[in-house]
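So, chain A:
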Amino acid sequence: MTVAVLIEGLTVEFGRFRALNDLSLAIDYGEVRGVVGPNGAGKTTLLDVISGVSRAKAGRVLFDETMELTRASEAEIARSGVRRKFQKPSVFEALTVRDNVAIGLGAKPAPDGPEKVARMLETVGLAGDADRLAGELAHGQKQWLEIAMVVVAEPKVLMLDEPVAGLTDEETERTAALVKALRSPGRAIIVVEHDMDFVERISDRVTVLHEGRTLFEGSMARARADAAVVDVYLGR
Partner candidate 1 sequence: MSAAIAPKRSLLARAADDRMVVAVALALVATAAVVAGGGLSGYRVNTIGQLACFALLALALDLIWGYAGILSLGHGLFFAIGGYVVGMHLLERSVAETGVTPDIVQFMGWKALPGWWGPLESFPVALLAAMGVSFAVAFVFGWASFRSRVSGVYFAIITQALVYVAMLLMFRNDTGFGGNNGMTGFQVVFGVPIQDPAVTKGLALASVLVLLAALVACRLLMIGRFGRLLVATRDDEVRLRSLGYETLRLKLKVWCLSAVLAALAGLLYVPQVGIINPRVLSPELSIEIAVWCAIGGRGRLAGAIIGAVLVNAVKFALSASLPELWPFVLAALVVVVALIFPNGLLDLGKWKPTLLSRSRALEARDATP
Partner candidate 2 sequence: MSIFTRRTFLQTSGALAAGAALPLGAPAFIRSANAADTVKLGCLFSSSGTMANLEGRLNYVAKMAAAEINAAGGVNGKTVEVVASDPASDWPLYAQVGRQMLTETKVAALFGCWTSVSRKTVLPVVEQNDGLLFYPLHFEGDENSKNVVYVNSPPASSVLPAVDYLMSPDGVEAKRFFMIGSDYVWPRTINKQLKGYWKSKGIDESAWKEEYVPFSFSNFQTLVNQVRAFADAPGGKCVVVLTVVGSSIPDFLREFANQGITATDVPILGLDMVEADLEGLDTKKLVGHLNCWAYLQQAKGEANVKFLSGWKDFVAKEKVPFSPDVAIDPMVSTYDAVHLWAMAAKKAGSFDVPEVRKAFAGLSFDCPSGYKIGMTAENNYVSRGVFIGSVNEAQGFDVLWQSKDTPKPVPMSPFG
């Protein structure tokens, strides 16, 4: 098993605020990693740095043990196979659902693109809405559409930022099934989520972040028992 994403000594600052503080982390291929932590712990910032949206002050992020992501552009990172779903559903509202997914194929789509798009739409259950404008979709549908957009290019690293926020129980259920189906030996999946039950169901290991550092790493069950984690969450 190889390391998909290796993070070493990562520090990110916004002005005087230190969002990530000398963080180190390794995520393997084939694994689903849950990242949890209270608000402001640095979860989204972590994804921002990996996907190239934010710049690190110090430290490095290695993808596939070779590619240094902290110096690459967002587009380069995406093209190398690292894809991310944003926290706020980010779809192209003035385009059709089908167009959205087709754009997800990337700048140089393969010849079998249309078939891939059709299959993907089936998978997320949006085939019937393919020619509607994305802006007309319901919130949950937008979440899935965005997942479809990032998954259709078969990324090696898939990052999901709060995939079930605002979804109904039933929708959450379907999302969990979807994530489980996406798990593959050649792919690392990182899930940032507040819903602990959801994280427990889909992830192999969890990383608990607190004030920009790793507070705990291991299984969800052990995390729930960890004194420090409980302390942070319940604010004792």
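Throughout what follows, contacts are C-beta pairs under 8 Å (C-beta built on N, C-alpha and C of every residue); 3 or more make two chains touch, one makes a residue touch a chain; residues count from 1.
Quick note on selection: all candidates are chains of the complex that A comes from, given by their letters.
Given the structure is predicted, the values throughout are model-derived calculations rather than measurements.
Listed candidates 1 or 2 all sit in this complex, but the one touching chain A is 1. Taken in their complex, chain A has these residues touching candidate 1: 51-53, 73-75, 77-79, 83-84, 86, 90-96, 98-100, 102-104, 106-107, 131, 133, 135-136, 146, 149-150, 153.
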